[in-house]
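Every protein chain except one is present and positioned as in the full complex.
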């Protein structure tokens, strides 16, 4: 398992190989499905064009929260392995922001786990996104659809 | 878009880069989420240990069905791009069998599309898997949970 | 090709029938179901090969047993698919 906050870009192949090698070390032959998710910086938001983003984090707590979320997700979905990497700092349009990889015996667990981790990452890991628009810099606001974010955040270990 | 039947192994990075480059060519800056699925050969089935598999296909029809499924999935989920590669022939334990990549603006579409494509691939693309056990070779039978497989197969273009 | 169908089989249907590809006289056969009946009557191996759930395709498109056939068609029989 790995859960990291990084400033530099990451390699798809590097993260995939690391994830699979760890899984095979402990569960050789039992990995049948690997799902990865990559988030990229888009060049627009609801108001128009943007010129990249900046990500702030809470050093120490962010790493702890990300590790805890990865461990919870691995346990909940009986994964063979999980890895997550999130960048911080200034990112330009089209750059990679976040990567998640989930190894499981069967594909449903791998898909469900990756979805779950991304949902909770967006609610429970102390990271904040600022967008650079032509007329200034704006912090991304939590959407109406995320109205329960604060509540989820306060109960990150609930199982369902 | 790409949809291929191959005999040789494939590269995660190579397929990812090709998928993203195609997407950026037509939708520069609009790709926010990429989900990939990789299927691997496990070393056991319900009856015990296996020593790899062999995949048979219907040359011509398999490529057509895979291309049609990829196009349908891209349309249904408004993807920015989609790619799918499936191997045929003799594969050993731990080898890569299938890879799917879905590019979308938002993560839900990318996840849903990859799940959908894999579900329908298992029902509607003419590929057959044989497992090599200690006491002989056995064709994989459609599971009870797939009892409607033939029906789904006969209506691969239904929209819901 | 005047009076001929090309029949293809895959996986269990191919192995059990012992024939992966064969030419077949169209004669009075009007539908896929007619071809299935004749093949089942051909010998025990074919009877066994076509005894489970068998999927049909005509010219590489899925079809049903009542699909009409014509000289030159490629008709395929195979079990439910198991890829992925």
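For reference, chains read A, B and C in written order, and residue numbers begin at 1 within each chain.
The rule we apply is simple: a contact is a pair of C-beta atoms (placed from the backbone, for glycine too) under 8 Å apart; a residue touches a chain by one contact, two chains touch by 3 or more.
Bear in mind that the values here come from a model prediction, so they are computed numbers and not experimental data.
Trainee: Which shown chains does the hidden chain touch?
Mentor: A
Trainee: For the chain left out of this view, which of A:6, A:21 or A:61 touches it?
Mentor: Candidates A:6, A:21 or A:61; residue touching the omitted chain: A:61.
Trainee: What residues on chain A make contact with the chain left out of this view?
Mentor: Per the touch rule, chain A residues meeting the hidden chain are 39, 55-58, 60-61, 64, 86, 97-98, 118, 121-130, 139-142, 146, 149-150, 153-154, 156.
Going forward, only the chains that are shown with their structure count from here on.
Trainee: So how far apart, in whole Å, are chain A and chain B when each is placed at the average of its C-alpha atoms?
Mentor: Roughly 24 Å separates the two chain centres.
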